[in-house]
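With one protein chain withheld, the remaining protein chains of the complex are depicted in position.
Naming follows writing order (A and B), and every chain is counted from residue 1.
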Amino acid sequence: MIGLSPFFKKSNHKTDQTSIYPVSKIVNEYKDKQMTGILDDNVRLLKEIFHKDMDYSLRTFELFQHRHAAIVYLNSLVDQEVINHDVIKPLQHYEAPEKEPLDILKFLIDNILYFNDVKKVKDFSTIISSIVQGKAVVFIDGIAEALELDVVTKEKRSIEEPETERVVRGPRDGFIEHLSTNVALLRYRLPIPEFRVEESEVGARTKTKVVVCYIEDIANPTLVEEMKKRIDAIEIDGVLDSGYAEQFLEDNPLSPFPQLINTERPTKVVGNLLEGRVAVMFEGSPSALIAPATFNQFYHTTEDYNEHWVISSFVRVFRILALLFSLTFSSLYVTVVSFHPELIPAKYVVAASSGRHSIPFPVVLEVLMLELAMEVLREASVRMPQQVGGALSIVGVLVVGQSAVQAGFVSPITVVIIGMSTIGSFAIPSYNAANTFRMLRFLLIILAGTLGLLGLALGLMVVVNHILSLRSFGVPYMDPYAPLNMKAMKDSIIRFPFYKLKKRPSNIHPQDKTRLGEMEKHYTNYNFLDKEEREKI
Amino acid sequence: MKRVLLFMAIIPILMLLSGCWDRYELEERAMILAISIDVTDDREEVEKYEVTHSKGDFPVREDQKYYKLTAQLAVPGKIMLGPGGGEMNSEDTDWLLVTYGYTMKDALSNLQQELAAKIYLGHIQIIVVSEEIAKNGISEIMDFLRRDYEVQRSAWLMITDGGEAQDILNATPPIQTVPSLYLSNTLKDAVRFGKLPKEFLGKIWIDFSDIGVDAVIPLVKSMGDHILVHGLAYFKGDKMVGKLTPTDTGAILAIQGMNPAGYSNVVETEDQSGVYLIKPQRRKSKISVKLVDGEPKVTINVKIEGFVEEQNHVNDLSKDRLEELEKTLSNYGEKALSKLMKRLQQDESDILGIGARVRAKYPKYWHEKVKDDKGWYEVYKDLDIQIHLDYKIRRVGMEWK
Partner (left out) sequence: MKHTDSISSIQMAIIIASSIIGVSLLVLPRFVASKVGEAAILASVVGLLISFLSVLAITLLGRKYRNYTIIGCNRLILGKFVGNLMNYMIILLTIFLMGLEVRQFSEVLASGLLPNTPIEISIALMIILCALVGFRNVSTFAYIHTFYLPFLLIPMVFFILAFEDMESYHLLPIFGHDLSFFEFMSGAFEMSSAITNFFVISLLIPYIKDNESMVKNGIWGFFLGGLAILYTIIIALGVFGVKELEQIHWPALSLSRVIEIPGEILSRVDAIILITWIFAVFTTLLSYFFVIVRGTAEIFRTNRFAFISTIMIPIIFVVALIPNNVYEIFEYVITIAKIVTVLFILLPFGLIVIGRFRKKVGVQ
């Protein structure tokens, strides 16, 4: 199973990557320059590059009481406390030994510097790169090597609940921009040695740190390899957020449907890792990406596993209905009113026609106008500052809707329909999926407005066919419905009780297939009750 | 190549934008809710339209009929959903138009000339036909209704009991809705309560086409501002040959075993002391056809379960009394049903579909002796039909005695 790679390789991407586009010009210039033993020369070189920068700092001091030394760093990135206390202080304080050690730097590293992340560096390109990454470099007169210390510090915000993924019941911590903290949030939930966090780098100028997380004995190694390969293949200037990279990691970049799950909740990541998926996290981005993704992500939330299975199943059904509503409701309305009024029950058709009597626009235009207005309103309420934003939604609905009806621009039924379909789109847990369906809605409305029922059917078929042809890292998007994977159906729309979900979903071909041990379904021995009470039960 | 494909997909879509051919907004349609068809002698009116033909060019037959078509349109803007309707009479909500024509489609084309909006037949609730047309053969009107895709099979066809069909459309009950909706609801509820068989338009067409079955069509009578459901009209082929009163309708429904039952039965005790009204509640019937000596014999077994609705002149219900009533009712019922069947046989109208059953069960006999509808009527006239009625009274209501 492992050998047979079921994962689809992206055919239009170079897989062997040796160029490091784009290369920093300055780093390139100094590539072959070596350090000299003369302190002033070295320092002068650096000053040439950085002298315009406000945060360039140079601190000279004396080592062993007679050697000149200097520490160079960018003070906006480093922790000054640490430099003062743990670097300069011990170096200045140390009594010179009787005989100077041969390898001074090694001596410093082994005996003097309390620091935990120290390296020796020789060539200037590395030194320059290190300084810009927030490391401090120590030069010592007479030694043609320098010490590089990782003293970088970053501002970070506190851990809060992610705004876009709220739950009623469940932990409320979410990822922040600091990668180490994010990894920490995962680590403490998976305290096993099999949990791997592999580092990599992406983005030529942003040099963003990337980590690929997976559980070694569950995830399929081919999947992990593919993910790493694709990350390495990304050649871009800068990756500012996980979304940038997501567009390079997708199988079908032309499709509007999201092919990786993105989430800000650690519980979701851990849950997916336990099923055998692979997660990718970026420095500076609170969103983690999870692959492979399927259609199920559109209506699954972590809360479903927290609640009783009957309730969760019900709620999932409602979510799917909301999804369908948001996609088709408006176009159904257009179809029925403009093309096939025989579908309206007789009692209402006369009243409906009267309601439309004074409206100057055909239904299609009316619906499109209202939808556009809704989209603008939605966008506006996202950009608005908090204080104004809340009022805007109420004002928007009341003013726009009501006044438009009063003025005779739109009919009240249309407002209701549009409102319902918009609210339906908000019930979809996955934000980017909701966006996709909202956009597709327009396509369906236009098609329905020109061709009636046929247009609606054609539009639906185009969408469905497209979804059925999508693959996410080789896994069919409509899994488990399309390949009819009956075992995995246990956790799709209806979520079976936990004791039934013995196996992990097999579409991602995990290694360790079982996740539950042998357990009792019901408890029947009440040993804590005494004998008479036990017999009563 | 995929790009060329997409391009080709875009072109028809662009063409779509140029014309949405079938898009007629709801308010752009003239919704006809009811039609009534009468015959008229007014040749002048008919010939003055020159919509489907030039003057005098219509291929007229010898027995050509001239039709007067009355259409009831819904007036948009008068009926509101939800509050805000205010005081309204249903006569404000509809609009009656009269046209004439040589055929159905001819008349409708003439009507279209007079209307701004496109005629929409999708919501026709009722079609009223005058008795005269029914007596002379109704199939001429049917062709157009069948061929048009908008006309629903679930509409109701009605025949007026005397008078003009147009009067029915003039009925405007003081109810806040379009009259034809109210009228069609009358019929629908009548079916629900067991007062009429489920003979909507589609079923009528099926019965017309079937060999060995004849159709029944509800009969209505205008009562000023509402209508009276006056039983059924029964047909032989496509011509009306008789009427059934409501009680007869109940009897026919009993023979067909339809539930629920709509009509109560009156029975008097033997010693003429009490008069009782019994309401049947459940009915079961079995129509069996047997071939005996080369002739079909029909046996109809009807089982009715009922309860006492009203007791007059006396006040002494008991088990014996019930048995007595049951016997009386069964006998009386059998006689009444037999009489009804005889009448139908005389008029050669096979509304129970006995012919169809014979044809289904004994195809050989049918092909040799009967061959078609006409032959069947001959046999039907003298058919031996035995009716057995078994009436059981189960309950007596809230009063014990």
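Basically, a residue touches a chain if its C-beta (ideal position, glycine included) is under 8 Å from a C-beta of that chain, and two chains touch if they have at least 3 such contacts.
Given the structure is predicted, the values throughout are model-derived calculations rather than measurements.
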For the unseen chain, which displayed partners does it touch in the full complex? A, B
Given that one chain is not shown, which residue among B:P197, B:G212, B:G306 or B:G333 touches it? B:G212
From the listed residues B:S109, B:Q152 or B:T245, report the one that touches the chain absent from this view. B:Q152
Given B:K48, B:H313, B:K339 or B:H367, the residue that touches the chain left out of view is B:H367
Please output the residues of chain A touching the missing chain, sorted low to high. 4-6, 336, 339-340, 342-343, 345, 347, 451-454, 456-458, 461-462, 464-465, 468-469, 476, 478, 481-484
Touch rule applied to chain B and the missing chain gives residues 1-2, 4-6, 8-9, 12, 15-16, 21-22, 146, 149, 152-154, 202-203, 205-206, 209-213, 353, 356-357, 359-361, 363, 366-367
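By definition in this document, only the chains that are shown with their structure count from here on.
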I'd like the Å distance between the centres of chain A and chain B, where a centre is the mean of that chain's Cα atoms. 66
Within their complex, chain A touches chain B through residues 337-339, 341-342, 346-359, 362-364, 413, 447, 449-452, 455
Per the touch rule, the chain B residues reaching chain A in their complex are 16-17, 20, 22-27, 29, 31, 33, 74, 76-81, 93, 120, 122-123, 125, 150, 152, 177-178, 181, 184
